[in-house]
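One structure is given here, and the rest of the page talks about it.
The complex appears here minus one protein chain, its other protein chains still in place.
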Amino acid sequence: MLEFFLSLLILTGATLTFIGSLGLVRLKDLYTRLHGPTKATTLGVGCLLIASAVYFSTTDENISLHEILITLFLFITAPVSAHLIAKASLHLSLPSIAKAPETNDNNQETPDKTAEDTSNSSTDEDIEPAEPELPKNTTRSPEQ
Amino acid sequence: MLAISIQIALALVTAAVVMSFWRLLRGPDIPNRILALDTLYINTIAILVLLGIHLASALFFEAALLIALMGFIGTVALCKYLLRGDIIE
């Protein structure tokens, strides 16, 4: 019974991981491709890690829960990296199937907003308005 | 039964690694490659966990944890470079 449950978890996890990477190959543009790895792969690896936790808890004499740590870590970090990749590609104005919103406008037309940004999360937004293309090793203004 | 399902799962995850690698080589641009790398490290964690169950060894856990940490930091650093042209400010 336990073996059946473990096999089910492992096969579900592996299938989800496979589907996530399949999305990477099949889908047409970057923004739709982002959906596969962030959702399917994360839950797939989560399933595998839970299977591993159950396996080691039942075979060894003491309970093994440290796999939960990786699962939690992945569930917290996967959306963050997806958000960053999406933001980077919006910044580079990559082609998209969906009609892209005025991607760089709020960076290029309102540079005075940058002075108000105080928190860490929002300082990411104020990209240098003069350089929409990929910046090389530019000298940076000291107040940033 | 567990042994067979682990073999099947390893085959599926290896196929996933191959597909992510294809996207990494194909591109066509940098964000796509970053996404492929991101998927690749999560697939590597899956392989390590499967091998851990297969070989009944808890030693793979530390490697998986380190890859999770380093992979995330790598993705963030690459995206930050694309966004700002610099990593440490």
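Going by the order they are written in, the chains are A and B; count residues from 1 in each one.
Operating definition for what follows: a contact is a pair of C-beta atoms (placed from the backbone, for glycine too) under 8 Å apart; a residue touches a chain by one contact, two chains touch by 3 or more.
The criterion applied here is as follows: contacts and distances are computed from a predicted model.
Enquirer: Looking at UniProt, which of "Amino acid/amide ABC transporter ATP-binding protein 2 (HAAT family)", "Imidazole glycerol phosphate synthase subunit HisH", "Molybdenum transport system permease" or "Multisubunit potassium/proton antiporter, PhaE subunit" names the chain that isn't shown?
Expert: "Multisubunit potassium/proton antiporter, PhaE subunit"
Enquirer: If you put the missing chain back, which residues of subunit A would it touch?
Expert: 16, 19-20, 22-23, 26-29, 31-32, 34-36, 38-40, 42-43, 62, 64-66, 68-69, 75-76, 78-80, 82-83, 86-87, 90, 96-101, 106-107, 110, 113-114, 116-117, 119-122, 125-126
What we mean here is this: only the chains that are shown with their structure count from here on.
Enquirer: Can you check the complex and tell me which residues of subunit B touch subunit A?
Expert: 1-2, 4-6, 8-10, 12-13, 15-17, 19-20, 22-23, 29-32, 34-36, 38-39, 42-43, 45-46, 49-50, 52-53, 56, 58, 61, 64-65, 68-69, 72, 75-76, 79-80, 82-86, 89
Enquirer: Please give the residue numbers of subunit A that touch subunit B in the complex, ascending.
Expert: Counting only subunit A, the residues touching subunit B are 3-4, 6-7, 10-11, 13-15, 17-18, 20-22, 24-25, 30, 33-34, 37, 41-42, 44-45, 48-49, 51-52, 55-56, 59-60, 64, 66-67, 69-70, 73-74, 77-78, 80-81, 84-85, 87-89, 91-92, 94, 124, 127-128, 131, 134-138, 140, 144.
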